[in-house]
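A single protein chain has been removed from this complex, and every other one stays in its place.
Going in written order, the chains are labelled A, B and C, and every chain counts its residues from 1.
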């Protein structure tokens, strides 16, 4: 047998369906052998006592995204470095169309911003904010066919939302070209109503952010998108699910065989609206949308992850700083929570939080952990089996994971550009020791081993949400 | 890398979750390597153009089972030979306790009958027909711990049925010892009622067999067992599901997180009650219980397989002959369908039927085929990952499958001891070319390559219906 | 306009659907006029400030029923006197077949026992405990046609239960002849299992009575009967519903259009299993089956009453005494709760409890009160519109109700033969002042006004669960 570039020895290889104790042989950046014993590697890594996981895939990330007066604190350099330290080897950030901009231009801009700057592989979800005839008829079909298969739309937010008419146009193109539509589901009218009421009552402290986004706004909008999905037979991803009602809609849809997927985040599993009541402006550190909810919703999200209602677990990494110009604390001087930028950091802490709180506490299995944090992202967004799998032929994207390593999460141990973490002081058990991208070690023992540009763009292939018989 | 006993080259390796083009290296009867290219094998099999599947597991098989005046036409010799020709490498037959017999004795008897006679590996499901205090308190706990983890009970049939009280006792022991209870679910009262009515009306022709087992008898009994399963938190397998109503119960149970599994057979996917109306006594060839039902039920079974309601696909191979003493046609002279032995052959045709009608017609995916015909059986009955997987460390139980081979099913091409097949004349596409058991080729190109005794007994390990974190 | 025998002036007439302020004119025992003002009555009752209700109908009552060593403390004399004081004008007691007895004989025995002894009208539900061919083929069909349309069967209890086969036979006859089957739904196996376990563990104190009848035993049995009801298209009454799960079955059945009705009692609305834990043998005063359950079940029963899942509210008056020979306290010396007779008194307190706790606390409307305590009983059991209605042509069975009267329930104010009330000390608001049977005042201002024999037997007419167009 040939010499390998890299051999991982002695680890427990974990997939979404089972575990195998075997060595992993890598050549040309791909896994070329799995065997009881491999030793002829130019580089050999001893993984005894470690889990060998497919590298994490984070399919909900905001980096280098213009955000008005506020500033997202991570570009591709710092954002992907942070991802790599967290065991993630592929991210799917958004490419946001400005309303007066061509969608193609928007995508090209993000390519330029990312090129040569990234430590992990990446692919893009274009966001459509202006569904002009040009976008719908000319730009979008080609983009989907060219590998931008996941298109995001918003049902609320003044500068982002599309009308239902426009959402339907996007869905129709996605259906025709083989794309999937990601939808931010909240009922705009309900939020407008809540906003007016809160303003009339002078409720502008951070704690009222929760009331601005009532649960029913999410529940209603999810149901509407499910109906549209069925009408057009188009795949949809319900992003950031945070309520039991929304999960019930998704569950019923999936039982009927609809291609409706759901996503949740660490913040819905670990935080509740009580965090918004922290003294002073500390509550602004927990302002994101949909907001943290109550304990029952939190439990429902865990249940959703463990019962196949929610398919992917992402971070919604959206690193607005707390301090400084455009920070959460100072928009520019605090005028009420409506002016606080919505979003929190999380790309680096995503995997340890799910492992420790999920697998460690018996809420999900180790195999569900792999599916939710890596494999399902790859399957749904057209990157499987190149990504998300430890199998002969797959990219050698791996996270070597120490299930016993205890870490106290703290801003001081993280590598993002943000100035705080919402999980400061939380103890977790289980941490990525080594991160490998296409056979190259990019992080090892807490040290960066790679240059920016190591990570490259990956096209999304034709979706195969079901896996039909592949002819020989 | 070491020399392999056997290398399978150039095939497409198919698991329940994905496909990989790679070679398979075998040593000591186990898979020890999966790699892009392996060539140092003492024996090399070219699998180009073939699918490399985990060997089939058939967990519902009757062989060498005493059946009163009727005779099951297969013992371990002919039954497992037939299995091997059909691509199956492990069977789980029943070990039936006679009412006046110790359960331990019954199990020992089957061991003696099987020893040295089998071409494929096997494990046993004990059937309890007399839940005496000795059985419940002394024999059963030890048997479960010793690897007989799947215990079967009947809710109907004069000489087999247990009272609900006894079923609950069995469930309690299974719960305490880590077993799973397989239940023949039909409401006994409903069948008695139907029987009396049919007799009063003189309806004794084969076609009335369907009316003897009304659908509601199954639906009701399944619901009852689901309730019991929840009461005791005990795993249950609902064997031979044939109705939509039963599937609805199972679906709801699974959504609530209960460990309730369902099984179906080829006969519920391909046959309907119309077969019972064949002229003369031909209809007796289709007498099995629950009976073939209507087209809507048939479609529901396909839906159940494709939507994770039904987890395993078995044969219920129960080879009563048509002709001769004790045959279906002559019990001893035809006195009415009630005297006809219930059961049909099917261990050899199981995989080709599911592949051709399921994968070939797009009703299930290739991956579901593997899960339903092999992997899930292993997982549920404590044989995984030794069986049911193509992974480093697993037994090298393989079926090399030609997806293009067209075969007309006929008694003349089969190897069972029965004198007919209910699928005579049916054309299928896809057939097993080579069957390998623990690295040894047992069937190749239509020729038997092994001796009886090649197959051995396999204990069922502690069940792990979910796959928790395995400590290193 | 003619002279009336009796005129009720100035009351508020309440039906199951609305209220009318009008006078009521009675002749020949029937209501012959409703009008704004009637004054030409030989007898005039001033009902100002009172509600004029249809007399209560209690369709679940045990009087003069042989009960082994224990003695039911009420015969028709005392039992119907107690009913009359409680505002009830019709009862439907059971006519229990002894296992070695003809069903016809059993019914005739009860007629003899009742004749000339009753203060209110009555009809019978025969209980079948021996479904012999004679009973099924000869006696039962005629009985149903003769006006015994409601037949009761038990699924548990050693000396009462029928096999499922026999239950199905009864259902079939009911279906053919236009009857309704009342079913005591509890899974016998589950109770046997619980019993054995409790005995093994020496748990014989009254508090363990609750564990003897697990909620799932009820839930399962109700589902089974619903399935049977659908199979035969036969009307069924699920008596004494006490669990949410049972109500879910009934709700789903009713939504599908099945003729499945549910009943509950005061004890499931007001008591919980905590009562069984009273010191000494006081807990035996709360031993009835199904047992009092938890608070969630209690709330579910209220919900069932207010949402049309439960159609009738009865008492299950079963007056076993606490003291004396055969009393609950002394069976003959206390040997454990299994020997305690199951049942409590309640025919007199039924209406005040529902009015005060239901209408008074806003849990049900006044109109639901009338439906649940009177009208629906008449409709379901073939007595409507002769009974259960205040309409021209109906029997003048009325309860004049003071909604402001406050009473503390106490053994000293009741008229039953039992020696305690489980509601001792409970304060209620709302009490019947005058009870009128077919135009004759039988109770007024706390004084009996009638002779035994005033109440007579009433046949149950052909059921009309739906009220089709009656041709002119």
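Please note the rule applied: contacts are C-beta pairs under 8 Å (C-beta built on N, C-alpha and C of every residue); 3 or more make two chains touch, one makes a residue touch a chain.
All of these numbers come straight from a predicted model, not from anything done at the bench.
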Touching partners, among the displayed chains, of the absent chain: A, C
Which residue of A:22, A:53 or A:219 touches the chain not shown here: A:219
Sole contact to the chain not displayed, among C:25, C:262 or C:439: C:25
Sole residue of C:62, C:117, C:152 or C:251 that reaches the chain not shown, by the stated touch rule: C:251
Contact footprint on subunit A, counting only the chain that is left out: 163-165, 167-169, 172, 187-190, 192-193, 214, 216, 219-220, 223-224, 227-228, 230-231
Interface with the undisplayed chain - residues on subunit C: 1-2, 12, 15-22, 25, 32-38, 40, 49-51, 251, 255, 257, 307, 359-360, 362, 365-367, 384-385, 389, 391-393, 403, 466-472
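Here, only the chains that are shown with their structure count from here on.
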Residue-number overlap at the subunit B/subunit C interface, same or different (half cut): same
Whole-Å gap separating subunit A and subunit B, where each centre is the average of the chain's CA atoms: 42
CA centroid of subunit A to CA centroid of subunit C, Å: 60
Distance between the centres, which are taken as Cα means, of subunit C and subunit B, whole angstrom: 51
Residues within subunit C bordering two or more other chains: none
